[in-house]
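One structure, pasted below without further comment.
The complex appears here minus one protein chain, its other protein chains still in place.
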Amino acid sequence: MSIDRRQFLKIAGVSTLLGLGTAAAVNGIRRDDVEASQMEPGPDALKAKRWGFVVDMSKFKTEEDYARVVHACHSIHNVPDYGNPKDEIKWIWKDDFEHTFPGQEDTYMAAEMKEKPFMVFCNHCAQPPCVRVCPTKATFKRTDGIVMMDMHRCIGCRFCMAACPYGSRSFNFRDPRGKDESGRPFIKELNPEFPTRTKGVVEKCTFCYERLAKGLKPACVEASGGGIVFGDLEDPNSEVRQLISKHYTIRRKPELGTQPSIYYIVGGNENA
Amino acid sequence: MLEKALDGGKGYWAWIFLLLAIIGAGFIAYLFQFNYGLGITGLSRDVSWGFYIAQFTFLVGVAASAVMLVIPYYLHNYKKFGRIVILGEFLAISSVIMCILFIFVDLGQPMRVMNVMLHPTPNSVMFWDMIVLVGYLTLNVVIGWTTLGAERKEVAPPSWVKPLIYLSVPWAASIHTVTAFLYAGLPGRHLWLTAIMAARFLSSAFAAGPALLILLAFIVRRVSKFDPGKEAIQSLAKIVTYAMSINVFFFLLEVFTAFYSNIPGHMAPIKYLFVGLEGHTRLVPFMWTATALAFIGLTLLLIPNTRKNEGILPFALIAVFVAAWIDKGMGLVVGGFVPNPFERVVEYSPTAPELLITVGVYGIGALVLTVLYKVAVSVKEEVEAGGAGEASHH
Partner (left out) sequence: MYDSGKIIAGLLVFVSIIAFPFVYNIGADIVKPEPKIDTPVIQQMAVKQCVEPKEFMRAEHMQLLNKWRDSAVRDGNRVYVGSRGDHYNISLQNTCMHCHSNKKEFCDSCHNYMAVKPYCWDCHIAPKENSL
């Protein structure tokens, strides 16, 4: 019995598929011998239904106060400094009232207010547009409200950067482990306890999830001297909720429906 | 049938090698980008999408425009398009391939591109865009190849192709609608947050795509014995005229809404594009060039005498095509990022390697198109030369 080319190709195709399928099935069974139930949160981990921040700018008095907070975050998270605005990566920084809260245009507002600095970072929105658009779930919302980045999974499409209405996201346009022309490394001093990123992925503030897991406050909170308070927004007795109920607070672009989890006390202690 | 692409004259091979050289240059530039990262481009944290994504967006339109031939021919039995419908389908194939490549070269981690399938995420428009693009590519490859094969054997296409052809009509609309949804669903990007984005995309696509197709038909007529037919070209030109008129109309609707409402956020990007913002005017000359070209092209198309004059028609079509390319290939994407979320103006312009990679991808598209058109035209020449002279025998 002889077979023609058509039959041969059919048989070859089917047997290849069968072979691959069987291999995949066997692998699938074999891989599951480490149960997911063997993972649990640490005993000291801080828990919340929805983490949030209240920022009281009256507690920031000098340039040093801002710099200290930014440094606390950027140094422990190995945030590189490329020395140019095009490639810039930032997790927390300051901007003035006029640009942090656009849409509040007012010809007669005092210059002092317009130029008043505000700390800005990821809003960890309750309805995050970045999470909605991510095609790989590389950015996702945890059950405690933190909008997280899985750097292992990010393909670097930057859809999330287009979607974020707060400019909170930065992209690794080059290798953060590299050095500039004069041999200066982009990360001055590596924190050996935290990873860096690789070129081609998006990054942002992660609410210090790695510190919460150990029972520590976020780094910016710790360095802010009371200027940044964190807590559970869903808990009416939490410090953040107390502050929100006592003070007039605003959020960035609430009209977009993203429901930011950072509240800013305007005026602060002076007129509270 | 593919072997027909290996049989060509000196000019054909010179063109092929020119394209290969361009592709090679683009590939080398891509290796640099792969090695260094996207920092090699003009992109920044403020303008995070640029030339690549803009080309992708524009070419999705060119791909979708094949439907402007498929609808009259298959749904309305407009026989005059029978000769060129394959040119539209093959243009769609080459355009979708370029779209996929432009997304690929835009990725920061191209090696992880399969994550989109490993972790399917239906809430992401990007996921659906992948599905509709791959689907549209498959549809056009299957339909184009099968109908051309049938034409070669001078038999009717197999009956199972018909449903696929009907499916390709809404599918074409879907690729451009989904691509518009990439932009139109983002809060805080005022230029993009508009309900007629998909409609604008379709209208500009149905102007630019068929315009390119007519220009290609002129080239085919010049370099081969195959004539797509004067009447088919004129019918297509009318389609371009209607689509471009609608496109301009839609754009003016945007201008009205932004400026009559007087909402600063809605006006800012349009101001940036046409008069500049806070002294930043990089795109202004381009946008006015596009405006002038759209006006000239549309005028020449609207006047029957100039439209019917085949000496003038190509210039009108080039004007329309370039206008649409500037509008979507430069203005739309960059304008969406200016001003940035802090209402600051950060400008963007592509770098030399970025342009080289772009040209390289266009080179691949042109190569695919050349090969496919060569096959299609050879088949048509063979059939017209008395046909079946060479029975297909293996």
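For the reader, a short list of remarks on this structure follows.
First chain written, first letter: the chains are A and B, and each begins at residue 1.
Heads up, the rule we're going with is that a residue touches a chain if its C-beta (ideal position, glycine included) is under 8 Å from a C-beta of that chain, and two chains touch if they have at least 3 such contacts.
Note that this is a predicted model, so its numbers are computed, not measured.
Within the full complex, the chain left out of the display contacts the shown chains A. Touch with the chain omitted from the figure is made, among A:58, A:198 or A:249, by A:198.
Not every partner is drawn; the one left out touches chain A at residues 31, 33-34, 36, 38-43, 45, 78, 140, 142-144, 148, 150-152, 177, 190, 192-198, 209, 213-214.
In the analysis below, only the chains that are shown with their structure count from here on.
The mean-CA centres of chain A and chain B are about 36 angstrom from one another, to the nearest whole unit.
Considering their complex, residues 85-89, 95, 99-100, 102-103, 105, 129, 132-138, 153-159, 161-167, 169-175, 198-202, 253, 256-258 of chain A touch chain B.
Against chain A, in their complex, chain B makes its touches with residues 36-39, 41-46, 48-49, 103, 106-110, 112-113, 115-116, 118-119, 121, 123-127, 130, 182-183, 185-189, 264-265, 336-337, 340-344, 346.
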